[in-house]
Structures are given as C-alpha cells and as structure tokens.
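Okay, structure first, notes after.
Removed: one protein chain of the complex. Kept in place: all other protein chains.
Let's look at chain A:
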Amino acid sequence: MTTLLIAEHDNAHLKDATHKALSAAAALGGSVHVLVAGNNAKAAADAASRLAGVEKVLLADNVAYEHQLAEPLAALIVSLAGPYDAILAPATTTGKNVLPRVAALLDVMQVSDITKVVSPDTFERPIYAGNAIQTVQATDPKKVITVRTAAFPAASEGGSAPIETVNPAADPQVSRFKGEEIAHTDRPELTSAKIIISGGRSLGSAENFTKYIEPIADKLGAAMGASRAAVDAGYAPNDWQVGQTGKVVAPDLYIAVGISGAIQHLAGMKDSKVIVAINKDEEAPIFQVADYGLVGDLFTILPELQEELTKAGH
C-alpha cells in the first residue's frame, strides 16, 4: 500500500498540519510519498524530506501552484494518482478546497475530516458538529481522505527522503489568483498552538480584545481565538473562529473568556487537554466541559490573571 500525502505549505515553510496528517498517513500502513506543489517551493520540499517515515517527496514547482488554486492543483494530483492506494490531505481550508475535487475526478467518495484510522479502509469521523462519531468503511478501491489535524500527533523529523521533480499538469485556466489579506503575526497558528485564549461576544469590542486578551496571549505565547458571535460582531477576524465551521483545535490549554459554549463552539475545542472557562454566568454550558471554571466579570478577572501570571514568572 502506498499513500500520497498532499503537503500544506506556503512555499517557504512546511506547515505543522503536514506533520500531523503524516501521522494519519503512517497509520494506514505501507509507504508514504509527500507531494509539495508550489512555486519556488524547494525549501518546503526539503523540510518534507526530513520528516520521519517519508519514503519520497514529489516536488511540482510551477507558478500555477503558487496559491494552491483548486483547479490546477486537482489536475496535478489526479495526474499523479494512478499508482496510489490512498490520497490524503490535512483538513485545512486548502485541503478541504482541493481534495473533494480530486475525489470526484477519480469517481471516489471522499472520507472527510477523519479523527482515527481504525484499519486501512475504516475510519472514525465526527458528524453533527462532533455530537456523534461515525465509523465508516470506504468501499472505493482508492481512498481519498482529509485528516482532522487536531486528532493526530505531529510526526517527528529525522528522515532524509529523496526529492523527485514531477511535471506540472495542464492548467484548466478557468481561475486566477487576484489577491489576499493574510495576517502576519509572530504568534503561533491557532491550529498548532499549545495554548489558546479565545474571547466571546462579552468582550464587547475589538479594542477590548487588544486590551484584555492580547496581553495574556503575549505572556503565555498563546494563539488568539474567538467565538462565532465575536467574529460576526466584528470584534475578531474570521480566521480566529473556533468551532464546527471554523477551526478545530486541541491545544494543551484552552482558555475560553466570555464564551457561553454553544455546541458549534464546543465542537471546535472540546478535545483540548485542559479547558479553562471564565464567564459571569455560572449556568453557561461552557462550564460543563471546563476543567477549571471561574465565575465573574472578565474585565476584572483578566487584568488579575495578567498580574498573577507575572508573579508566576510569565
């Protein structure tokens, strides 16, 4: 059995989502090849070749792949799919965008967002915002799978796989990259952070996120997240949203501030190792999943927390 894993990268760096999806690929058994499709993406391919358990890295270096547009990328993956028994990608927005397109072109029913490999053709995946876990057996001869990265550990380094250059596929030329607004930050990414502090609508404004949440994130080296309500209200950017339709995270420590805990939010964070809830409503559902709850006004608690963390040496 041979698996093709689609790497998540920004041409210069390999993203942590690749390391995690590699663990799922390894769990299928057999050998794993990693496809790095990008533009001037040699550095990302080099990083992929250093991952333990990778047999070979395929590098498709072409301007058509610079922004991971689904149409040319799917055409490339389909052109390479022949010898592979399974094609995997992390369930990032890139993976979710391109892999179903690949699956349909191969006439395969994709298995989305797997959280566990039961056997090479049987997987667990959450449905209904994680309120039920379905075990499904894929009967298509080829498997096309996206991986919920929060459910798998990151593969370690220590490999030295050869890098093979592959030819680009014909670009369907029906889509064009026009621009992007990507936040550049020194903070860890939400999906790979060890600590996350998230705010809800009770924060009241974007300024309050900066004033109350950010200093604590700075102290802890944490990523910042938000509930859907806070994002909809314009207090936080959309890519901070944690939940069923936003990002699914599983950090060591998740601090939910002023978040009531709608099932759609819980779906995105309830696999965190330790959950702290700070909320003025002691009946808030978030307390039902929190390891440590603190009832009170966030505007007094957060400055205190900042002080206590300083005392504790952070």
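Observations, loosely collected:
Note that a contact is a pair of C-beta atoms (placed from the backbone, for glycine too) under 8 Å apart; a residue touches a chain by one contact, two chains touch by 3 or more; residues count from 1.
Assume contacts and distances are computed from a predicted model.
Set against the options "Electron transfer flavoprotein subunit beta", "Sulfate adenylyltransferase subunit 2", "Spermidine/putrescine ABC transporter ATP-binding protein" or "ATP synthase epsilon chain", the UniProt name belonging to the omitted chain is "Electron transfer flavoprotein subunit beta". The chain not shown here is touched by just one of A:25, A:64 or A:108, and that residue is A:108. Within the set A:33, A:67 or A:265, the residue that contacts the chain not displayed is A:67.
For chain A, the residues touching the absent chain in the complete assembly are 67, 69-71, 74, 92-94, 96-105, 107-113, 122, 126-140, 172-183, 189, 191, 195, 220, 228, 231-232, 237-239, 244-245, 247, 252-253, 263, 270, 273-276, 282, 287-295, 301, 304-305, 307-309, 311-312, 314.
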